[in-house]
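This report concerns only the one structure given below.
The other protein chains are all here in position, but one chain of the complex has been omitted.
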Amino acid sequence: MAGLSRRETSAGTPAWLEWTLVGLGIAALLVAPFLVYPIFLMKMLCFALLACAFNLLLGYTGLLSFGHATFFGGAAYFTAHAVKVWGWPPEAGILLGMAGGALLGLVMGFFAIRRQGIYFAMITLALSQMFFFFCVQAPFTEGEDGIQGVPRGMLFGVLDLNVSLNMYYFVLAVFLIGVFAIWRIVNSPFGMILRSIRENESRAISLGYSVANYKLGAFVMSAALAGLAGSLKAIVFQFATLTDVTWQMSGEVILMTLLGGIGTMVGPIVGASLVVGLENTLATSGFPVTIATGLIFMVCVLVFRRGIVGELYARLLKRQGKH
Amino acid sequence: MTMIFGIPVQALLGQLLVGLINGSFYAMLSLGLAVIFGLLRVINFAHGAQYMLGAFVGYLLLTYLGIGYWPALILAPLIVGLFGIVVERLALSRLYDTDPLYGLLFTFGLALVLEGIFRYYYGVSGNPYAVPPLLAGGTNLGFMFLPNYRGWVVVASLIVCFGTWALIEKTRLGSYLRAATENPRLVQAFGVNVPLLLTLTYGLGSALAGLAGILAAPVYQVSPLMGSDLIIVVFAVVVIGGMGSILGAIVTGYMLGLAEGLTKVFYPEASNLVVFVIMAIVLLVRPAGLFGRDA
């Protein structure tokens, strides 16, 4: 499994680079809504958070989940239902969605961690498809139409999210909190153990760690954060539909992470922006999106498995090494 | 009318037949996956797309060249198999030294491309493919009416499964395959061209998917999406059976088809879910799968 993920370098990490990028990135995101359509930016941020949550599992624990659409789309349904049907305020709806995502993650993880590697991927895919069929049949998802016309509402009763910029800065705040949380998890003692599991599972077992519990813990956290992204998306776009629980969606998240760089903090964000941007471009061109995503998948796997950011780091390290 | 558990026998047998047909496809597809996985350690996500490709090759041969079902039954697996060989040579063979998950991701991308291409040109609605005249109509078995073509699908899938099993367990080529599954380097050191064996195995696995596809064409609609939904169920089948055994893959495939058919009789709402539920139960009771040797 270690081969899948880029080792976060300890000595000689381009930390200065990462912090500069983070600073520039946040600054850019603060002014961006004045230059680019906020709705596009918000979509990008939701998917970037989803990809980061996914990367917590793949990049730092070495588990390839093919079922993250379940948490993303499932949480979107829960939030949409709570806000629209029960009349909950948006913040409560989002928390509910996040909790729902975590719960789904607990159930899926409970079964999936019984097998490793390729079987793990297949089990998450199968369980995710099961959840998809459940959503097709369950009345509260409103079938093919999905839950439409979800009100954005007043955040904490004071901030009107129907104002585009309010919505945007709220999304940005949640995104930053989510990514910060992931960064903290990854660099905590818990995160170190996850990485040692990724590098060598049997050694982690022999050191006395209950690997299954750590894996499940990582799975639930990743699911909760993916749920947060889904809930946010439901509020932004004011609907929740079957699209977000399909296996294609799970595949898209994998692509974003792979393209950006598995096991890097910034990579999934870059990957998500590129994929969302590409899809927006293709939507008007008539070129089928699935062919494009499929081709990017194949090219990534064949020629740059490190992803864009991972490749950048590797080049920088090489150059530093030469000095 | 005879009843069993309050269900008319006809309805029960009818659904069991549907289950047996589905099970035939599960068996053929999980067999191909197991053959490929055994030697290449690659989960062929494109298996569903190759199944779709087999059906489309049959459909296109008929539509554009007027080539009928029986020649297509040979040509479709051949073309899909050759396609597989090209894919293995150009791409998969470069991934053997990497984490097996990359093989999964590559074939996932391939599946998206194949599906995307056919969707682009043929839309999502299915195209009918007529049952060949020889197998049109049906036979009254006394207790139920059996459409001849469906009977043929069951027979053909049994032949395919048994044939593949015999090829692997009883022939010299099969002994190379089994030995290379255990220790590819040593077999190569003995003078067997293992890289070629890997290529041929992926070709064979792909051809099996193509054959299943052309067999399925008259039963289901020929549609770009026919493979992707099926492949996920087949993955569950493979998790249930474990990929350590060829016979295990076959038996599990038929069993789950029948289980699905029975569920349709007693609790139709759950028929989509039953395979996944069984998978979850098996994971609890026997995590390595029913016939699994590799935990």
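A and B are the chain letters, set down in written order, and residue numbers restart from 1 in every chain.
In this section, a contact is a pair of C-beta atoms (placed from the backbone, for glycine too) under 8 Å apart; a residue touches a chain by one contact, two chains touch by 3 or more.
One rule holds for everything that comes next: contacts and distances are computed from a predicted model.
**Q** Just by its UniProt name, which of "ABC transporter ATP-binding protein", "Yip1-like protein", "3-methyl-2-oxobutanoate hydroxymethyltransferase" or "Sarcosine oxidase subunit alpha" is the chain not shown in this complex?
**A** Going by its UniProt entry, the chain not pictured is "ABC transporter ATP-binding protein".
**Q** Who does the absent chain touch among those shown?
**A** B
**Q** Which one touches the absent chain: B:Leu78, B:Leu135, B:Ala179 or B:Leu225?
**A** Looking across B:Leu78, B:Leu135, B:Ala179 or B:Leu225, the contact with the absent chain belongs to B:Ala179.
**Q** Out of B:Ala11, B:Leu167 or B:Val192, which is the one that touches the chain we can't see?
**A** B:Val192
**Q** Contacts of chain B with the missing chain: which residues?
**A** 172, 175-176, 178-179, 181-183, 185-195
We take it that only the chains that are shown with their structure count from here on.
**Q** Once you find the CA centre of chain A and the CA centre of chain B, what distance in Å lies between them?
**A** 32
**Q** In their complex, what parts of chain A are in touch with chain B?
**A** Residues in contact with chain B: 1-4, 64, 111, 114-115, 117-119, 121-123, 125-127, 129-130, 133-134, 137, 247-248, 251, 254, 258, 288-298, 300-302, 305.
**Q** Taking the touch rule as given, give the residues of chain B at its contact with chain A in the complex, in rising order.
**A** 37, 43, 91, 94-95, 98-102, 104-106, 108-117, 119-120, 228, 232-233, 235-236, 238-239, 269, 272-273, 275-277, 279-280, 283-284, 287
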